[in-house]
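Take a look at chain A:
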Amino acid sequence: MSFWLVLTVNSITFGGLLFLLSAGFSLIFGLMRIPNLTHGSLFMLGAYVGATFAAGLAGMQMNFWLAAVVATLTVAFAGALAERLLLRRLPGDQLAQVLVTLGLSFMAADFCLLIWGGDPLSVATPDGLQGFARFGTVVFPLYRLAIIVIAVVVAIALWLMLERTRLGAMIRAGVDDPDMARVVGIRVSQLFTIVFALGAGLAGFAGIIGGPILSVYPGLDQDMLPLALVVVILGGTGSLLGSFVGSIIVGFIYNFGQALLPELAYFVLFMPMLLVLLLRPQGLFGRHVP
Partner candidate 1 sequence: MSALTVSNLCKSFGGLHVTTNVNLDVEPGERRLIIGPNGAGKTTLFNLITGELTPDSGSIKLFGEDITRTASRRRPHLGMARTYQIITLFARDSIIHNVSLALLGLSPARWNPISNMRHQGHLIEQGLAALERVGLAHIAERPLSQTSYGERRRVEIAMALAQNPKLLLLDEPFAGLSIDERQDVHKCLMAIPRDVTMVMIEHNMDVALEFAERITLLHFGQVIVEGNRAEVVDNPRTREVYLGH
Partner candidate 2 sequence: MNGTMNRDMAGRIFAIVVAFGALLTLPYWMHGIYYVNVASQILFYAVFALGLNVLVGYGGLVSLGHAGLFGVSAYATGYMLQLGYGHSLAIVVAIAMGLASMAIYAVLSLRSTGIGFIMITLALGEILWGLAYRWISLTGGDNGINVPTRPSPFGYSMTNATVFYYVTLTVFAIAIALCWIFVRSPFGAALRGTRDQPRRMNALGYHVWAIRFWACLFSGLLTAVSAILFVYYTQFISPQTLALTSSAEVLLMVISGGPGTLLGPIFGAGLVVVVKNVVSAFIERWNFLLGAIFVAIVILMPEGLVPGSVRLWRLAMRQRRKRAAP
């Protein structure tokens, strides 16, 4: 019984982490109509930067949460730079933009190898969350529960941003109909930069938050990108609710799949993605078809 409970909580935790990773991916896909193939690399970059600052850089050791903020801002900045300098040169050419994000993922992966080497970095669980919570006989690491809380908080914040702010309204308009949005006076290309930076920042944040659980290693980008893809295809591009629901579903499929059907673990993960692409391409809550 406790095995299932632990598996369930782990699934929700992983789902929370996936949400942090995929929310940005979904917004970028929804607004710019491209799957950002650099997204896994941004996750990994955030994890590396955060891990470095948390462990101590140039004699300066940072509080985990402060390191997380620094990592988020760094990756957001990198994303904004990539969008302004590279993607913006290919306006409307989605295929070319996808190829650029592909090339960037190669560059980012090697960049991380260059700076941080081939050995995995472990990230210490932040102070105060190192303990366990007891529910009867079952024990859960506090940090895993914290991730769930963080994911929910971020989800609410994003929802508020999208529904209640002017920026959010512009983003939603751009996701629904970029041409109409332009006609109404929304600076869609500026919006692209903002959303790309936001998405990148979220990915970087997810990376460092996931650090204590996943650690950081070369290849982390290749492990996480497909998951973000599955979440967003299942949940629907451009939909926050879709990302949330999709993340939980994928969190469960991934964890239960690994535990119960290890030989078919990835098959069980990507098959639903394929089925959705074939039968209901807009996903569960998507605004439009990829």
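A quick word on the picks: all candidates are chains of the complex that A comes from, given by their letters.
Throughout what follows, a contact is a pair of C-beta atoms (placed from the backbone, for glycine too) under 8 Å apart; a residue touches a chain by one contact, two chains touch by 3 or more; residues count from 1.
Given the structure is predicted, the values throughout are model-derived calculations rather than measurements.
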Query = Which numbered chain among 1 or 2 touches chain A in this complex, counting any copy?
reply = 2
Task = Within their complex, state which residues of chain A touch candidate 2.
result = 33-35, 86, 89-90, 94-96, 98-100, 102-111, 113-114, 222, 225-226, 229, 233, 262-267, 269-271, 273-274, 277-278, 281, 289-290
